[in-house]
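Below: the structure, in structure tokens.
Selected chains from the complex are presented in situ; the others are not included.
Should a chain be cited, it is by its letter among A and B, assigned in written order, with residues numbered from 1 in that chain.
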């Protein structure tokens, strides 16, 4: 079938490739003309503007928007202005699910259908396929089924869950209609919240392993510093590339994120290419906000997010408050950089 | 080669099976005679006591101890008392790595070699193989290589990490000599710490999804209760079995633990078989203790452990302190069970 694609970054371009490989036709647009040029070709027609893209699509049109969350709203507005009743907009980016609800309501007035589609897979999606979490009207989502099926990874990439029988469900292909508008991005949001937690669990564990030789380093003995009581138990120089590798087979903690970590450590065992300033894209925060509204405790997911804030110096003032207090009640001076 | 096995529970029995399938010979013992009987057969000779087991093994003997952490110490003592210089004890259980260091020192006096081997894989290890994290003397670990190789999952169970070349390393087979005595259990300990974190990340995320219909439930409005401001955004009845299934393909958070979760939810979508009292086997605590010694922050791993403590009513008195304070300064009465 035919699909418009707006946004030809890493993910947009890969989606187009997966679609055309399955025989779908795409009409594409990006604010950067070179991106359009790069993608255009067999089964793909480029366009120089949203108007042009709309003109090249047959009604009822379906257009997938794959742009950064910060500009999704405006892009969709512009797009909708060119569309007709019966057309469909799919937001495949990381929009806040509440924005979906508001947008769908607005678009409904013009008879335009809105589908929110959380898309997971990162840079590997081109070959691995993308996991799709979809929200919107049943009939519309059904109509787009061939599109979703081509983008999704397919049944074979994972062993069947014991107990599953008969024709594989869409979920077993790697795409799922989660519920009404916003449900797709809600599930994707929580997916990302979990992702933060998983990543942090590995990172903290590897940090412990990395410092298993703490007993070899000297430590000062003064009133300020907690002495390491049991230095003899911290004499291990552990090989993290090998350890992450061995965990990939047979362990309880095997995962795709571990596979990637093993790969990173193989190429850069001490990760000296990184400074450790870790961004967050907003979905982790929204996940916590949802938990707050639901009164669901999420200490792990929160801690994972806060580590990122701290890595970007977000705790600086709080730490200075602590130092000021310690100076006040105990006369303690701060240690210098490098001392621990 | 020949191996003694003490402890024929779930894991011990499976190890024996994997070994004999590869042509190794096992002499086995368990405190429960029926367990011995069940395992004995082709390639496996049972014994009614440790003495008998020792008698049936050729020197230098190698005996794998696979018993609960609580009795490992005594079992190893008893075993050592029957052994000769040059013999080898492998502790495959979840011993504290510091006990390994102490035991190895003691055994060394009698010329007995001690190998600590963290063994991950759970009840699926029989078919999947076990991930082995090994500590001890280089020469002794080398000597036991055929044993480890048979127990480990083997190269094919995971795609090769990009960049790896040549003959697969032991780590790529699923076993690794991590370092001197204790290093194996140290790495296994952190493995379990990470496991707690991963599990908690999924559990918290699923809890948020489960409560995505919070807006449908009424909530009281009084000075005590935070009203749900945005009930219209919490109207989703999400299908957790389907969601965990869809995440298994193409998503960033795919893992073996997720596979198992999808399987659990398929059979019992609301998990009504469980009350939610979650045990911990000690390794999570030791992981935190190591982080404390190393001054490595582990908020995620700690939070995961504390959730287990709380699930077993460990926070009860603290919560009562909070209620008492609230009563004091605000005159607040506690809500009844069932109210939130």
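Operating definition for what follows: a residue touches a chain if its C-beta (ideal position, glycine included) is under 8 Å from a C-beta of that chain, and two chains touch if they have at least 3 such contacts.
A quick note: this is a predicted structure, and the numbers were derived from the prediction, not measured.
Assembly remark, whole complex in this entry with 2 chains visible in place, copy number of the identical chain is 4.
One rule holds for everything that comes next: only the chains that are shown with their structure count from here on.
Chain A and chain B have Cα centroids lying 28 Å from one another. Listing the residues of chain A that touch chain B in their complex gives 97-98, 101, 120-122, 125, 128-133, 152-155, 157-159, 161-164, 169-176, 178-180, 182-183, 186-187, 190-198, 200-202, 204-205, 207-209, 211-212, 214, 226, 228-230, 232-239, 242-243, 245-259, 262-263, 266-267, 287, 290-291, 293-301, 303-304, 306-307, 340.
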